[in-house]
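A single protein chain has been omitted; all remaining protein chains appear in their positions.
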Amino acid sequence: MIRVQSADFDVGLELKKLTEGNRQIGAVTSFVGLVRDITGEDTISAMILEHYPGMTEKQLVDIEYEANQRWDLNSSLIIHRYGRLGPGDNIVLVACASSHRESAFDACHFLIDWLKTKAPFWKLEETSDGDRWVEANTKDDIATARWRK
Amino acid sequence: MIRVQSADFDVGLELKKLTEGNRQIGAVTSFVGLVRDITGEDTISAMILEHYPGMTEKQLVDIEYEANQRWDLNSSLIIHRYGRLGPGDNIVLVACASSHRESAFDACHFLIDWLKTKAPFWKLEETSDGDRWVEANTKDDIATARWRK
Amino acid sequence: MNLLYFAWIRIKMGVSGEHIDPPKNIKDIESLIDWIKQRNTISNEAFSDISNIRFAVNQEYVDIDHPVQPGDEIAFFPPVTGG
Partner (left out) sequence: MNLLYFAWIRIKMGVSGEHIDPPKNIKDIESLIDWIKQRNTISNEAFSDISNIRFAVNQEYVDIDHPVQPGDEIAFFPPVTGG
């Protein structure tokens, strides 16, 4: 399941729903991305997450589908927020449930790596030194590339 | 932090405590292990987790220390339950918080791989075909071996 | 043809999108960009460094030689920074 929303999410509740009623699940791996208060040398007071409504959902559906094709998952979840967030706020949750831990780990890692390079979001940081668009990180491209078959 | 307990744990609450007040954390990766109701061909009605009090805590402290030496983590948590558990029950929680996702992922994966081969726990499954001790899995030894430096 | 702009391209263009009716000889993203740029200084400036711009046609990532046609939703944005 994928969700794109401005509202916060409750990680514990979401993970509980992911496994509820399915007792074949032996492993749940999750990733939560949070807004940090410092990047590089500047203090961040807020981050504005802009996205491309429609394309975002489409890309997330595609990425989740691919993960479920590649790994034997019982369930998976991607929640990505947009809008104005403060330090410590949740940005993204990725969770994968499987019978075995390797599938759960690999699928979760795959999903967040792909989100970083494929989900159409852009981050504007409000810093002590003015507003600044976060630049794409070549390390993210490299991380994504290793999942290519 | 490590905890060995018979009581259940609240994943959402534990993850919240792990990041509370630290706004340098950008990534939290977690693993939850659950009791499955089927392994192989038999239905499992319960699992009894026996452990070696004293040695368990010692091994978990050592493993967590090593993870913190190898990766730049802001905080980490291992909770392992013992006693009688039913299908769907939580067994273990491993969580790692870091500024960046690669450290959080690798440390979490390392910890659960090591737990599988180093934490002195033994599982007795109560199945439709009688009680059965779970045998160690050579796949777990292989998974652990790849973390050797 | 609906054009959409995101992030700093949106800021530079001063609008989040526009409906256009380009001349018939525009067949792909590259010729579309050339046409957008020659309209005015703002557009020319916003699209001055194409290496920092990514393209989507009908919500799928495409390369600069991807064909475009009337009715398409065409988006221009910087490399994404989600997750």
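For clarity, chains are labelled A, B and C in written order, and residue numbers in each chain start from 1.
Here, a residue touches a chain if its C-beta (ideal position, glycine included) is under 8 Å from a C-beta of that chain, and two chains touch if they have at least 3 such contacts.
Just so you know, these numbers come straight off a predicted model, no measurement behind them.
> What are the shown chains in contact with the chain that isn't displayed?
Even though it is not drawn, that chain still touches B.
> In the complete assembly, which of B:Arg23, B:Arg36, B:His80 or B:Arg101 touches the absent chain?
Once the missing chain is taken into account, the touching residue is B:His80.
> Could I get the residues of chain B that touch the absent chain, sorted low to high?
Given the touch definition above, chain B has residues 33, 50-52, 54-55, 58-59, 80, 91-92, 112, 115-124, 133-137, 140 touching the missing chain.
The rule we apply is simple: only the chains that are shown with their structure count from here on.
> Distance-wise, how many Å sit between the C-alpha centres of chain B and chain C, to the nearest whole number?
From the centre of chain B to the centre of chain C is 49 Å.
> So, what's the distance in Å between the C-alpha centres of chain B and chain A?
About 23 Å separates the centre of chain A from that of chain B.
> Quick check: how many Å separate the C-alpha centres of chain A and chain C?
Chain centroid spacing, chain A to chain C, equals 27 Å.
> Please output the residue numbers of chain C that touch at least 2 other chains, ranges allowed.
none
> Please list all residues of chain B that touch 2 or more other chains.
None at all.
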